[in-house]
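Below is one structure, written out as structure tokens, with a few remarks after it.
Every protein chain but one is kept in place in this view of the complex.
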Amino acid sequence: MRWYRRNERVVLSVAGVVLFFVVWEIGSAAGFVDKFFFSSPSAIATAGASEVTKARFWDDVRITALELVVGTGASVVLAVPLGIFIGWYRRLSLTFDPWLNFFNALPRVALVPLVVLWFGLDWNMKAVVVFLGGFFAIILPTVEGVRTVERHLLDVSRSFRASSRLIFTSLVIPGTLPFIVSGLRIAIGRVLAGVVIGEFYAQTQGIGVMIYKAEASLQSDRMLFGVLIFTVLGIVLYESVGAAERYFQRWRPVREDEA
Amino acid sequence: MLGVRNATLALSRVNERLFFGVIGFVGVLVVWETTAQLGLYRKSLLSTPSAIWRAALTDFANGSMAPHITTSLSEFAAGFAIAMAVGIPLGLLIGSFRRVDYLFNGLLAGLNATPNVALIPLIILVAGIGYEAKVVVVFLSAFFSVVVTTFTGVSTTAARHLDITRSFGGSRWLAFRTVVLPSTFPFILSGTRIGLGRALVGVVSAEIISANQGLGFYISLYGTFLDTARVMLGIIIFGVFGVVIGEGLRILERRFEVWRPDLHR
Partner (left out) sequence: MTIDVAREPGQHMALSARGVQMEYRDRQTGHRLLALERVDLDIPDGAFVSLLGPSGCGKSTFLKIVNGLILATAGEIKLHRVAKGREDAMVFQDAALFPWYSVVDNVAYGLVCAGVSRKEARSRAVPYIDLVGLKGFADKYPYQLSGGMQQRANLARALAVDSAILLMDEPFASLDAQTRELMQAELLRIWTAARKTVLFVTHQIDEAVFLSDRVVVMAARPGRVIADIAIDLPRPRSLEMKQTPEFARYEAQIWKLIAHQQPSDTAPVP
């Protein structure tokens, strides 16, 4: 009982997920969940088991992974240095402000047809869509982070005659890291949405295409198996960024309101 | 004297922001137009501001744009309104009971981690490709962020504030109305902000993938015709829409949250 009270949170959230799948399974067996649309956990598991034996499935996985890795990697590699650069020069950041805000407010998926005009329907077009999702999510908080480096700490460094280089590495980078990480958190949702939309639109290859084609051939079990792959991927990514966030912010006291 | 000096300082800061903002905005347009006219890249790739302007004038004048905009707007509004109407009460409910919060925790985290757009094929399967399907997509896109931020707000209500109500003998219901609701309101607003962005993505995605009307369809249609000016026009309208929503929300925030010092700087 004491063990339960200490772990109540974990126990109940696992119970919630298990309960969800049980109700789904029983519901589709009993008929109050429409099997045609929503399949059932056991049917999805069966579909998944047969899917992983196919070479085509692994090709899809490889393509989706390639698009995600290249697109996300490029967005991080470009957005972080560029964001720091723009944020460091106040007037430069003001000059770029309207465009950055515009692109951030713009649903990036609207750019997909344009990107297709540029790159065709191959994997690199989808990598660009992924890139666009990640880039603006990361660059805006990065600019913000550099811009809001704490003024009094900057004064401390200046009064000790710290070199710009030292100010940069001892103050700007650690101060901006939390912002970059929170940008990464936002980026996860956007890059995943980007890869899915890109693949839906291009209809060439990838897990998204598998989902789309499964729908067209009315195989809801295969379709939901594909969706679950993205769910698991999303959870893994969110957890990793969460771990990074805790690591980089370990010096930050827990605020009373959050406790 | 001090007040006057502060005022002029603030004014010059606003001016500076505006000045460089306008320079950036106009500068990009000018560079865009001139490089295209000089033939530095193919106009079919990015079109030009003047071509986009002409396309806008034509399509708004002959009325071919209006139905697309109204379709998208009404899908967006209906889906988002339902998401708020269901999401906020549900979030308040989940957050008010610790065990219910725990029970939904894993489930909502999973649903939140799923890219909503991946569910579009399922929605098409269930609801077809018409208006209702788009409303469902918008609803799903916005719903989770509204629920999650609302119940996070409720469950992080400061214990010391709740103690005050208890100390003066106020009921749980009074604590809910006077403490939980106002301290959750900023969370609801930020959930609304995130939700609006996602709902917009939802509209575009659903329309790009399968539709016969709406701005997303407009973009996608002219994309296949290689009419870049109209593709850009559709994109710009979405962008303007996104900016307007964001600004509207900011005004709402200032209006309703007079007690938050961070909004008055």
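Each chain gets a letter, A and B, in the order it is written, and its residues are counted from 1.
Here is the rule we use: a contact is a pair of C-beta atoms (placed from the backbone, for glycine too) under 8 Å apart; a residue touches a chain by one contact, two chains touch by 3 or more.
Since we're looking at a predicted model, the values are computed, not measured.
**Student:** What are the shown chains in contact with the chain that isn't displayed?
**Tutor:** If we consider the entire complex, the absent chain touches B.
**Student:** Among B:Pro89, B:Gly130, B:Pro182 or B:Gly248, which residue is in touch with the absent chain?
**Tutor:** That would be B:Pro182, which touches the missing chain.
**Student:** Consider the whole complex, including the chain that is not shown, and state which of B:Leu29, B:Ala66, B:Ala85 or B:Leu174 touches that chain.
**Tutor:** Reading the full complex, the residue touching the unseen chain is B:Leu174.
**Student:** If the missing chain were put back, which residues of chain B would it touch?
**Tutor:** Touch with the absent chain occurs at residues 160-161, 163-170, 174, 178-179, 182-183, 185, 257-261.
In this text, only the chains that are shown with their structure count from here on.
**Student:** Within the complex, which stretch of chain A touches chain B?
**Tutor:** Per the stated touch rule, the residues are 8-9, 11-17, 19-20, 37-38, 91, 94-99, 101-114, 116-118, 189, 192-193, 196-197, 200-201, 208, 211-212, 214-215, 218, 220, 223-224, 226-227, 230-231, 233-235, 237-238, 256-258.
**Student:** Which residues of chain B touch chain A once you look at their complex with the stated criterion?
**Tutor:** Going by the criterion above, the answer is residues 16-17, 19-21, 23-25, 27-28, 44-45, 99, 102-107, 109-122, 124-126, 156, 158, 160, 197-198, 200-201, 203-205, 208-209, 215-216, 219-220, 222-224, 226, 228, 231-232, 234-235, 238-239, 242-243, 245-246.
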